[in-house]
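Only a single protein chain was left out; the remaining protein chains are all shown in position.
For clarity, chains are labelled A, B and C in written order, and residue numbers in each chain start from 1.
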Amino acid sequence: MDKTIATLAEAVATIADGATVMIGGFGGSGAPIELIHALIDRYRATGHPSGLTVVNNNAGNGHVGLAALIEAGMVRKLICSFPRSADPVVFTERYLAGNIELELVPQGTLAERIRAGGAGIPAFYTPTGYGTELATGKKIEEFDGRPYVQERWLKADVALVKAERADTMGNLTYRAASRNFGPLMCMAAAETIVQAREIVAPGGIDPETVVTPGIFVQKVVAVPDPQQEETLNRAGAVH
Amino acid sequence: MDKTIATLAEAVATIADGATVMIGGFGGSGAPIELIHALIDRYRATGHPSGLTVVNNNAGNGHVGLAALIEAGMVRKLICSFPRSADPVVFTERYLAGNIELELVPQGTLAERIRAGGAGIPAFYTPTGYGTELATGKKIEEFDGRPYVQERWLKADVALVKAERADTMGNLTYRAASRNFGPLMCMAAAETIVQAREIVAPGGIDPETVVTPGIFVQKVVAVPDPQQEETLNRAGAVH
Amino acid sequence: MSPKLSNAQIAWRAAQDIADGAYVNLGIGFPEMVAKFQPPGRQAIFHTENGILNFGEAPPSGQEDWDLINAGKKAVTLKPGAAFFHHADSFAMVRGGHLDVAILGAYQVAETGDLANWSTGPKGVPAVGGAMDLVHGAKRVAVITDHVTKEGAPKLLERCTLPLTGVGCVTRVYTSLAVIDIEGGRFVLREKLAALTFEALQAQTGARLHLTGPVADLTVPEL
Partner (left out) sequence: MSPKLSNAQIAWRAAQDIADGAYVNLGIGFPEMVAKFQPPGRQAIFHTENGILNFGEAPPSGQEDWDLINAGKKAVTLKPGAAFFHHADSFAMVRGGHLDVAILGAYQVAETGDLANWSTGPKGVPAVGGAMDLVHGAKRVAVITDHVTKEGAPKLLERCTLPLTGVGCVTRVYTSLAVIDIEGGRFVLREKLAALTFEALQAQTGARLHLTGPVADLTVPEL
């Protein structure tokens, strides 16, 4: 029972064309830059995977990470809450040209749909979006005299998540606010691939402080000195 | 912003007749014995609160804690998943005599209903209970060809929860499996009252290891050497 | 030009209504300014959607930790007693009624409490973020805004004409001219600049202003 994968390339080697891929992070905080770049490198070498549906809070920034994934032409559809950033040109151009599909979801609904996918809850009701165009066509039901919108779970084939520390059984901790969508996406994907700053033996994480239990994680790969999207963009990096 | 309350008596002084009270714990693990006993003591002295609806996984064991609360005649209705224990005589006698109402809820549905109450989700769908007598009268809806049961959120006026460490702002950690329903009940109650083995100043809990953020907690009271239901019952204790 | 409050002064006024110990979410952009004006002796606990309670001011330039940002993706710091949590727990706080106050910007507010603050129409890339969640659940949802648009058109209306963020959600509006409550589908005037007549205020408001008691002077410090 050792979920450690030796290389980033190996970790992302089996993601298939057309897969739905959840990518952790809120802007650059928690963005698994190295896993994304390994996926882009594979696409450049092999032409796969293509036609991805990506779930992320945002739509990338600059020319690294998610933005680079879109720029490489690998993404067919994006499910996100806020496709704007300091430098959103990659997504914006493709979206306005009709070359990428966008499903816009309120942020809390996006988080809850992902959790529902992980928790076996096919649908739930939320006040969010009621009476707005984002609820168009959705089922409405009243509870205690107040109307709510029915939302469906969101699941993925793969999740790419950045953690701080992992043990070889896949138990995870995160760092500061980079936690954000990570624990939810780990739950909602058939295969969760984690890059961690450090991989330790079982027992190396206090059971009280585990944030994501290993049952939600399939692969862990060590990235001891991970890059930060914000820092890369300030340096004008392009992947 | 100091949520510390000096005494157990003061902590439970405002719980009203007819209140819905969530009580943390799974059997004796996490049972807030001292808070429950303080509530019983208040009832014996004042006749209040009475007519409570209690939400707990179980129905008490022996003659301490929840069992003693029921034995004192304070509980009108119990919402739980498993009203059996090593010594369930207190609940059993009252139930069979028709003196206490029981709403039996599958354990995972109970947990999810409480979380939903805390998260502002008025209803959700679960496969649990479909086709069984516990789904009688409940709304059924099909998703992706499979039938699911609609379940409603569960909220409370008060939650009584046992934590390991609290800071004065109400941030909490738990001890081992005594965590169980605690974090959920903290979310779902209008007023959450916590007994903690130790109360520390803000900064005394690493922000990475907070299990229940203080926003979900209204009162904390120190109980440095809490009693364990299991140990009390093995000693034949009666409150 | 008639007198009006600066953004800082609007933020200051809104800050005066935040109680000690309140849990508060400030929308990204202009509302973030409210945090600067907490009255002495009061400490609010600020929540950000991306999973922090009790964050503090921005760190000095060059000392940013880009894992420690707010919903506007600006670097922040922590205060003692902070907590991290994931996005579902964060929006449980929002939707579940645990925040005392959410203070948001607005394109338009209707007398019904409807708010439009996320989209100016079908052109460009739509983006909603947490706006539609934040308008639900907080015990008080307040708006801070200029009383009129840059073009002088009223932002307080009978009905919003821009895409809605939420229906019947706003309870108080702090503008550059007045403080107005929304009660029973009506704008109720609470405070206005002393130099401004009721008629002049009404003329800049797209729905009827109601009075249910005395109107106080809206007084703020120079900032």
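Throughout what follows, contacts are C-beta pairs under 8 Å (C-beta built on N, C-alpha and C of every residue); 3 or more make two chains touch, one makes a residue touch a chain.
Predicted model only: the values in this text are computed from it and were never measured.
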Among the chains presented, those that the missing one touches: A, B
Sole residue of B:Pro32, B:Pro83, B:Gly120 or B:Gly170 that reaches the chain not shown, by the stated touch rule: B:Pro83
Footprint left on chain B by the chain that the document does not show: 26-30, 57, 59, 81-86, 88, 91-92, 95-96, 102, 104-112, 114-115, 126-134, 174-184, 211, 228-231
Residue ranges of chain A at the interface with the undisplayed chain: 1, 115, 117-121, 167-169, 171, 187, 201-203, 205, 207-208, 210, 213-216
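Just so we're on the same page, only the chains that are shown with their structure count from here on.
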Most heavily contacting chain pair (counted by C-beta pairs in contact): A-C
Chain centre separation (chain A, chain C; CA means) in Å: 30
Euclidean distance of C-alpha centroids - chain A vs chain B, Å: 35
Touching two or more other chains - residues of chain C: 52, 84-85, 88, 91, 94-95, 136-137
Where chain B touches two or more other chains at once, by residue number: 119-121, 207-208
